Structures are given as C-alpha cells and as structure tokens.
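Pasting in a structure now, in structure tokens, and then I'll have a few things to ask.
Apart from one protein chain that is not included, each protein chain of the complex appears where it belongs.
On to subunit A.
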Amino acid sequence: MAEFLQLEMQDGVRMTWNVIPGTKQDAANCVVPVSAIYTPLNPNTEIPVLPYAPLRCRICRSILNPFSMVDFNSKLWLCPFCFHRNHFPQQYSAVSPTNLPTELYPQCATVEYMATAETGPVSPPVFLFVVDTCIIEEEIGYLKSALAQAVELLPDHSLVGFITFGTYVQVHELGFGLLPKSYVFRGTKEVTKDQILEQMGFFAGKTKPKTGVIAGARDGLSAESIARFLLPASECEFMLNSVIEELQKDPWPVSADQRASRCTGAALSVAAGLLGVCVPGSGARIMAFIGGPSTEGPGSIISKPLSEPIRSHKDLDKGSAPLYNKAVKFYEEIASQLVHQGHVLDLFACALDQVGVAEMKVAVERTGGIVVLAESFGHSVFKDSLRRIFQSSDNDLGLSFNGIFEINCSKDVKIQGIIGPCTSLEKKSPLSSDTVVGQGNTSAWKMCGLDKKTSLCLVFDIVRKDAPDTTDQSKNEFYFQFLTYYQHHDGQMRLRSTTILRRWVAGSGSVQELITGFDQEAAAAVMARLVSFKMEAEVDFDPVRWLDRALISLCSKFGDYQKETPSSFSLSPRLSIFPQFIFNLRRSQFVQVFNNSPDETAYFRMMLNRENVANAVVMIQPSLISYSFQSEPEPVLLDVTAIAPDRILLLDSYFTIVVFHGITIAQWRKAGYQDQEGHEVFAKLLRGPKEEADSVIKERFPVPRLVVCDQYGSQARFLLAKLNPSVTYNSDNPPPPGGDVIFTDDASFQVFMDHLQRLAVH
C-alpha cells in the first residue's frame, strides 16, 4: 500500500492494477477494470518546471521522457510508444550520459514545461459572479457579506463581472461610473451569444462584420466595449462593492402559494454568452450563487405552485419529473458552449430545499467546476468554502483554467474513457476504444477548470488477444503518458507531462503477481465512480447486484479457499479490506440514493468524481477515531459497537465531520468540568477531536459540515447512519453497557461477509 502512496506522491497516479493483466481475457477476469486515477496538478514541489518547449516524437507526438532510450552517440532517442527513432534537435546537441536534460532523469517522470513563446501573453483569470436574488432578506445579508469578502480577496489583476437574477437577469455594467447600470434580460428566454453581441452594444457606432468569429479583443471587439462588463478587480472595486451593497431581493411580487420566479437557466445562458463574447478561450469562471429552484424559463426544474413538490429520486425513476429531461438537455447545451469557450461553471447552492444541482450537474462537471451545497448562505460550509477559493495560502486550491488533457499509451492499451470533471474533445484516434465509459471516443479531453486535487478516473481497455510467447522482460511493459496543458493560476500556459511504466503479466500463473499489484483503495474509488456512472447512464441498472457480483467474482478469482467450504475462505492482505469497502459502498449515499434528494446525490457524485483516492475512500467508508482516557486517539471499527459512554468519537465522512460525545462525557461537559481546575485532562480530551476536526476542515474543500453531538441526541443520527449495524433493535446480541443500537433492518458486515464467503467458494 505504501508504495502506491509513494507513486501517487510522485506522479499523481493510482492504478487499480499496478501489474496489468496482459490480455483482454485476463483483464476481463480481473473484474475490476484496469484503470488509473490521475491527479494532473498533483502538488509536488519536486516537480521541475522547465523553461522550454517539450521535445516530441515526430510520429506519435509523445514527449521525451525518462523511459525513452537515448543513443548518445548518434543523438537519437527512441519513443517508447511508437518505437520511432527521433533525432535530437540542435539545442540538445550536448546531451550525454553525464549531461542529461531534466526530462530524462529517471525521477523526473513528471515535469512541467513553461514555454512563453508557445503560450503567448499572460491572461488574467476572469470571475463572473452570477447571483440569485430570489432569496429572503436574511439570506441576502449573508450573501452580501460573503461576496464582499470574496471581492476583497480577488487578485487585483483578475477581471470581474457581475450578474444578478431573479425574474429577470441583470448584467451589471461595472465600467459605467455615473450610475449603477445594468442590462436586463428576460428570464423566460435563452440568450445566444449573437444576441449578447448585438443587444449589449458591442457594435456601437460600428457596423457588424458580416463574417468571421466576432468575439474577444483579438477577434474584433474593442477592448473598451469588453471593459464595460469585465474589469480588473482593482479598478471596479468601488462599483462592485456598491452593487453588492445594494443587492436587493427580487422586487417582483410572489404570492404566498407560489415559488419565486427564478430564471437560473437564463442567467447562466447570459453569463456563458457574455464570457463567450468577451474572453473566449481564456480562463474564466462563472460563479453561480443559487438560493432556490429555477422556476422560470429554460432549465427550470419545477413549476411555480408550491403545491407541487420538487422531484425526488422516486419521481425520476418513474419518469414523473416533467421538466427534468428538458432541463438537463438545456444544461448540456450550456455545458458544451462553456467547454467550447473554455470556461468553468461553479455552483454554490445554498437552500433548504433543492435548487436543481441534479440538472446542472452536467454543466458543472463537464467544465470542471466547483460545487458547494449548503443549507444557507450563512452556513460555514458556504462561507468558508468561498473564502478558500480566493485565499492564497498553503491550502489554496490552485485553481487553473483551460486545460487540455491528452494521453499516449503503448499500443496494446486503449482508453475507454474518463469518469471525472472533463469533456471529451471527440478526437478519435487509434488509442480510443470502441467501448466507451464516461467521456470517451477520444484521446484528448477538455478540462476548463482544474485544481490541485482534480482527479480523473481513466478506464483502460487491454486489447491484446493472446499473450505473446516471449517473456522478454523488455517487452512486457506498458507505458502511459499523460499530458496536461493548462492555464496556471498565475496566468501562464503550462504543460505537465507524466509518463509511467507498468509491467504486465499474462496467463494462468499470474494471479499472485496481479494481487501484488492490486490497489484496493484505488479499486474502491474506481468501483464507486463506475457504479455511480452506470446508475446514471444505464436504465434499470441494479447497483447492489452489480457490486455484489463483482465482489464475488473477484473473491472467487483471488481468494484462497477450498471449493464449497466457506469457512476456508481467506483473502490476501492486498485484497482483504476490499469487501469492506464494497459493503460500505453498497450502503453509501452513492448507491442508496433514496435517502437523499437528487440534488444531494448529484453533489456527492460530483465530489466523488473529482477527488483523489484517499478522499474517495473516506466518502465510501468514513474514518472513525476514538478518543478516551484509556488510550491515545485510535482508529476504530466503523461499527455501532464503537460507541461507549466515556468515549468521544470523531467521524469523518468527508462531507460531514461528526464529533460524538458518549453520554458520560456529555454529562461531564454539561456540568462544566472542563473549565474547572484539576480537570485539565478532561478539557484536553474534549479539545482533541475538535482540533483534529479543524485540521481536516482547513484542508478540505468544500469545507465539510461539522456536527457536534451527544449520544442519544437528535444529531447523533449523522454518526449512526454510517456505522455498521452489528447491533440492531432485533439482533440477538445486546449492546454493551452504555452502547447503542441502530434501528435498521440492514444486514451487518458480518452477515454480508458470511454470504460473500459462501458465494465465493461456489
């Protein structure tokens, strides 16, 4: 396990199989697909940044890397992907075994190139705020202060724009100094880019060119006309602040039995159009702050009468959410427009009810946007998350723009697709498999927005039919090269190149080798992404059954057992906790969606699809740490039996962090012992989980929700829901004294394992 982490540290890659099943059949037998979770901008200070352009293979365009064989005498290098011999160009003439260019150092499988000549001028990041005003005054107040704070933190050179919406969409002209001025668009209509060009006076005084692309300063628009709406933060601070200060609830009247008329779709369409007109191809984010469901115009998710409830998973299953498909289609169009322009949609959804994240998911995910779901604009989940976006510190998100992700593989490997925040560029190549998972049919993807943690799940296809007879060590290697072009948050274009090598095995004797290369955490993360994807993509998909089958097959293939003897079943440590992951995944929010609203499900899945393996594992199987007088803080089993009256439990389920005080601890705390002399130890005990929680919160984005609760309290449900129900109201074994029971009919892990063993050995 540790070696996988080591590799991840270095290259940002986790693979399900680090020893790769070498044939199509082998791969199929392995159940868990050959896949990688790659974090393109994995922060690693040791990654060199090279101030020149990369050297590419003339044939396959892959980049010179440590795995390239170099003939120092003839100044040639051999491309490991296509085996073409390339001449070094003039500037590499001095290459010698003692004088290697950085990219050939073995430890430099991942390097970054930053060639100013190739990338052109520095473009500032653009932030276009899109703010919902159909919210109650109190929420407006929260939102105002959050926005004001965000504006303060904006980098001075970044460009800012401001749009508000309610019944109508208002684009604020921040560059107009005399009065607060805004363009008002009807909420019921989609607005095209051409309409924006025409209606917002971009051609004022000039005739519109008949042909050609007209957008941006480079393509024919005057800088002044753009600067009306997008200004450097330093120049429009006053105007921006006064616009925020004067934010008001949408003035159109709403009757008591109706929802406010909120045109989220039109607002986003205007925002996308405006960015498309002003800054196409240059990094920009639409930051949408949404306080309720869209009820007006395109992309609306619900009609206005309050008597009609917002769609649930059940409605979606039954097809009784009349607006859902239309809305999704609309947001797909927005998504492709944004992708085309290279822009990001971020979503800050803060409402007690749903706002339509499920419908908007496609636009956020395809553009690599950030999503934050909270109950209120006053909630720390929102406030702190927003602050984190702009805060520059060690934990900054490293927001980058306008990425293009490309891949090169050895010829027996193809790529089915990527599950994660990106969009296929439909650049079909010999590399793309006919089987498509997620964003496929291509060898290049657009990543409009990406940050340090953005992680893609690449699903590969091993296409070799037969294992070759040769066992030549040099030939059983697969190479993968991941290339990421992106606009660094300092504005420059960069290219990160990661080249990795994995060995493959084939044939019947390869099981043990495969097991040594199995990364069960990565596998859990991949399976979670896959099951989520299939739940959305395939009709009548039964996720539990699918997971169970996969697990049983895997255990059948890799377990040690005697046929038909369940008790003889055992798993290698490389595989041993995988069943537990699957058990928890079956019970998780990703699979058991009916416990959540479609919005929440969409949110959870989006986070799952963009986080790295470690975080994904926490989402699937929360970590539980116990604090007590008896011992140092220690991880404990995620089981109801972990509850004890004199313990404090810290549960991290990624989205929520629960500090759970056993009943005795709670009583002491209420009695105030922690403030009394002589009870410093107790105070320290109380502080421990709090501090741990804080340190997690500080690093995580979006900021998780912190729940501090006591045993038997109502908030304790946040903990209980995640625990293995080994003790339930109708189980035979009573809880330990002071313990807890869970009111559920769900099977416990033990029951699950029993079944698994029985089925695996068949």
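Please note the rule applied: a residue touches a chain if its C-beta (ideal position, glycine included) is under 8 Å from a C-beta of that chain, and two chains touch if they have at least 3 such contacts; residues count from 1.
Methods note: contacts and distances are computed from a predicted model.
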The complex's invisible chain, by UniProt name, from "Protein transport protein Sec24-like CEF", "Carbonic anhydrase", "V-type proton ATPase subunit" or "Serine/threonine-protein phosphatase 2A 55 kDa regulatory subunit B": "Protein transport protein Sec24-like CEF"
Sole residue of A:Ala36, A:Leu147, A:Met200 or A:Ile301 that reaches the chain not shown, by the stated touch rule: A:Met200
Touching the absent chain when the full complex is considered, from A:Gln170, A:Ser282 or A:Ser400: A:Gln170
Of A:Trp252, A:Tyr561, A:Tyr673 or A:Phe718, the one touching the omitted chain in the full complex: A:Trp252
Option from A:Val184, A:Leu306, A:Leu352 or A:Ala537 whose C-beta touches the chain left out: A:Val184
For subunit A, the residues touching the chain missing from this view: 168, 170, 173, 176, 178-186, 189, 195, 199-201, 204-206, 246, 251-253
